[in-house]
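First comes the structure, then the notes that go with it.
What you see is the complex with one protein chain gone and the rest in place.
Presenting chain A:
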Amino acid sequence: MADDESEMLFDNSCDDASDAEEDDDDYSEFEQPSLAQAPRPFRCLRPDDLREMQAAAVKRVAETLCCEPSDATVLLRSFKWDAERVISSYFENPEGVLEKAGVCGSSNRAVIDAAAAQPYQCPICLEMVTAFSALGCGHRACTPCYSAYVGHKIDDEGTAAVRARCPLVKCRVQLTDALVNALATDAQRARYAVYLERAFVDDHPRLAWCPAPSCTHAILMVQPADGAPLTGAARVACACGEVFCFACLRDDHSPATCEQLRLWLIKCKDDSETYNWLQANTRACPACKTSVEKSGGCNHMTCRHASCGHEWCWVCAGPWKEHSGNFYTCNRFKETDDEEVKRKDLSKAALERYLHYYSRYINHHSSLMLEEKTRQAMEDKIAEMQALGSNWLDGQYLKEATESLIACRHALQYTYVYAFYLPADNHKELFQMAQRDLEMTTEDLSAEIEKPVEQIVRLTVLHHQQMSERRLANLFNAVEAHRVAEAQAALEAAHVPGALSRPQSQA
């Protein structure tokens, strides 16, 4: 798909190196209204909402199929809590659905602590007894043994207790919550209720627990109108403030995919020993060798040593002078054709390539850590401005600018994961341009808001902030456009045989 237009677009912006600020419309090609940039709708649910949602599904199935609520629960569990699918499948093949789920036909009810007409041998304690409990399958055990069995499942098997079966050999009938609650102790009942709730969220494909340590909320992805299944990464935000990817529960990692991030994290873990030094927060000034500590998120370093004052880039240690305009090439690793390099040890080349992406990834990552400090510093600055006579509202733009900065750094961090796994083609060139542009304005924004209060120019901050936000959107649009194009290409490739067969059948 090396289309001429993208080729031209790339050449264009490389040629006019002088006006980096004016080239915002370069990506207009990607700003098509059809692109799904809007995040998929989701809701944050509290424990009460979850119980309500679960109860509603049970009620719907129990009323439609005229069955016990506890049987409806078992049915729903085996259909991942899709009530409509339970109902339609049941009407198609009632016996099959019941057997698959482990539910007995409605004519046989569970029995709790009844007396048998004749003494029988309890299959668990092997004594002759008359008292018994049983599920719909009619497999009896004496009530103390049945209670001990249920208790063991809850005490020792954790969430798996939710899927416990009749104690008889190879019987697949599921324990119902009604029977469990009748036979368990109070403490066990309470724990079982927790397990039921956990299993509900775990089994439901559109629900996920918020990964924040003490948060009890879950995120519900709203069912798309076309019923399309959820695929891929999705950024969600919990009411507690935690932002994460719904699909893999890790940090929001767009534009990288879940799989890319997974591979990347494994890779980083494997190689972490080698690259530990990258996380150090001090580096020697390239000019005078004085150790310089990185004080904010900005990569524009200025040596504080009295006579030096050298300005350099934290990432590549090159002079900062070369980092303005389109000469800013810190984000790009040159996949060179050089024969010299080709003859080099391949593993060394691979390591260098990884190191390039990793150092930039971890740099934005550690800048983000410092950005938390920046948030606090910004509060202090606003207070300082108030002291200087401006009113509190006037300072709020700095807070918004800080949030934009954090969002850009967050995305930039994962753009290196995304780029690492891209093949060297047109899309990669375009992507790295968008990445470079975003990186430049992000550094500009970072530098501006880190200035002393009296030097901060509101209009400049707003300008850099708007540019950053726009370029962030451009970058995501480029990624999405590429994803859509690839999906379409795959779809067309799959349809080729059908297209060929049609003229044949006409002939």
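Basically, a residue touches a chain if its C-beta (ideal position, glycine included) is under 8 Å from a C-beta of that chain, and two chains touch if they have at least 3 such contacts; residues count from 1.
Keep this in mind: contacts and distances are computed from a predicted model.
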item	value
Candidate names "E2 ubiquitin-conjugating enzyme", "snRNA-activating protein complex subunit 3", "3' exoribonuclease family, domain 1-domain-containing protein" or "serine C-palmitoyltransferase"; UniProt protein name, chain not shown	"E2 ubiquitin-conjugating enzyme"
Absent-chain contact - pick from A:Val169, A:Ala387, A:Leu459 or A:Ala494	A:Val169
Touching residue (missing chain; options A:Asp156, A:Asp186 or A:Glu454)	A:Asp156
Of A:Ile124, A:Cys215 or A:Val453, the residue in touch with the unshown chain	A:Ile124
Touching residues on chain A - with respect to the absent chain	123-127, 141, 145, 148-149, 152, 156, 167-171
